[in-house]
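Then we have subunit A:
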Amino acid sequence: MTGQNANGARQATAAPGPQVPAIELRGISKAFGPVQANKDISMRVMPGTIHGIIGENGAGKSTLMSILYGFYKADAGEIVIGGNPTLIPDSQAAITAGIGMVFQHFKLVENFTVLENIILGAEDGGLLRPSLAKARAALKSLAAEYELNVDPDAVIEDIGVGQQQRVEILKALYRQADILILDEPTGVLTPAEADHLFRILRNLRDEGKTIILITHKLREIMEITDTVSVMRRGEMTATVKTAETSPEQLAELMVGRKVLLRVEKTPATPGKPVVEVENLRVVDAAGIERLRGVSFSIRAGEVLGLAGVAGNGQSELLEVLGGMMAATGQVLLNGQPIPLSGPHADGQSRRAAGIAHVPEDRQRKGLIMDYAAWENSVFGYHRDPAIGRGPLMHNAAILDHAEQQMQRFDVRPPNPRLPAKAFSGGNQQKVVLAREIERGPDLLLIGQPTRGVDIGAIEFIHQQIIALRDAGKAILLVSVELDEIMALSDRIAVIFDGRIMGEVPADQASAQELGLMMAGVSSGKAA
Partner candidate 1 sequence: EPALIFDLGGKFDKSFNEAAFNGAERWAKETGGTYLETVMQSEAQREQALRRFAEAGANPIVTTGFAMSDPIAQVAPDYPDTMFVTIDGWVDLPNVKVIGFTEHEGSYLVGMMAAMASKSGTVGFIGGMDVPLIRKFACGYAQGVKAVNADANIIANMTGTTPSAWNDPVKGSELTLSQIGQGADVVYAAAGGTGVGVLQTAADESILSIGVDSNQNHLHPGKVLTSMLKRVDVAVYNVMMAGADLESGVEVLDLAAEGVGYALDENNASLVSDEMKATVDAAREKIIAGELIVHDYTSDDSCPVLTF
Partner candidate 2 sequence: MDLMTILQVLDSTVRLATPLLLACLAGLFSERAGIFDIGLEGKMLAAAFFSAAIAAVTGSVWMGLGAGILASLALSGLHGLASITFRGNQLISGVAINFLAAGLTVLIAQSWFQQGGRTPALLSGGRFGGITLPGAETLREVPVLGPIYYELISGHSILVYVAFACVPLTWWILYRTRFGLRLRAVGENPEAVDTAGISVIRLRYAAVLICGLLCGIAGAYLATALQAGFVQDMTAGRGYIALAALIFAKWRPWQALYATLLFGFLQAVALRYQNLDLGFITLPVQAMDALPYILTVVILAGFIGKAVPPRAGGEPYVKER
């Protein structure tokens, strides 16, 4: 299989002519302990092109690029830059070779100024003053050239993510990078910001720079790339010219079989309101207002989808309802107010009241990675009188029950004694779902249900959510995947900057309209 794909890669990139590839990777492999993140990967990127890389979470995209940038060392393989085999033992070597990288998680010093971040590692001498002056001048001309305006004296933690991303790009340009790698740059941007970024990238390409773009969004791939490589489970499965492919084909390449993106469901039959949220406000630890008066309600037997670009308050909303964060305002559950602050605004009380919560970040929050699956099967419900007597827990009974549950939810392997960290992402998610759904909550809060989960598991998870809805429960679904929201929801609300921009019935929603609302443009049909 690997051989075939390597062939495919060669065919695709051979076409442009006798040019030397800007980058050629040969047989790159990398393992993190027992996890083989990259397996014998070969790839060529032509100069002056934008090369996309797609693949599921954990496919090894970031790892591959980090190897190219010298952040990780490959176990095997060779890197050829502009025709010359080059050793890249550290980032210094990559920078020297003309490579710049904008990481998925920015590598900025938060309490330094923009200027200090730019010169870090690229200073001219032992003293700072001359370097700062030089960088200030360079910044000015770069800004004019590429529409990359940032205040050089602003402190990083005070500026928005979009601006921070520009700093990262400027860092690379300041070091005279010819090859620019961007790892999921649009995940944190509004559609408008993303458009701006793409304009800049096209500019750079037209200047002759080579760009590698990692993204999950097939739409972006189709829009901007010249060539695209697909990774799956650590392997490079194909490289194709963008003009010669389609989103359906790419999706199939990504997961290895035909993908059915639609969800089978019957129309909802909503009952009485289960949860009514009124004027919810939240100020986070840093003093920033994250929710600015959010109101909505969900009825029994209904899925409310909450769409929005990450970081607009949807995480906080889930945490408030899940009892992890204090807030002001009012929340009625089955007509009864639930406390939003004080000792009873915690996860235990919420669960007792009938609210279940599948958190966005299952590895950091939903599970204790070092606990066995059986221990995780009661996580959050460990005070339930049914699973023990007095202060003691009935470990044997919990273990038994967990084993049956794992079988029902098709967790693989169904061994409750394995620690959570030994399961793959999709199976971890099933463990969480099983725990939260099985108790038949009145309200299920569910964040990013299928993040990092393969298509087979996605289908299963979606079925479970719909089944719960059909059992007359209320569901609040938060996802950054618009497709998922549109497929599962009965009603869709869009959140922007801590406010609900508007609400539309799912069958009347269009991706375009939702996209506008996600960017803060309010819709005529606001609820």
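Methods note: contacts are C-beta pairs under 8 Å (C-beta built on N, C-alpha and C of every residue); 3 or more make two chains touch, one makes a residue touch a chain; residues count from 1.
On how the list was made: all candidates are chains of the complex that A comes from, given by their letters.
Since we're looking at a predicted model, the values are computed, not measured.
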| item | value |
| --- | --- |
| Subunit A in this complex - touching candidate among 1 or 2 | 2 |
| Partner candidate 2, residues of subunit A touching it in the complex | 32-33, 69-72, 90-96, 101, 103, 107-112, 116-117, 119-123, 125-129, 131, 171 |
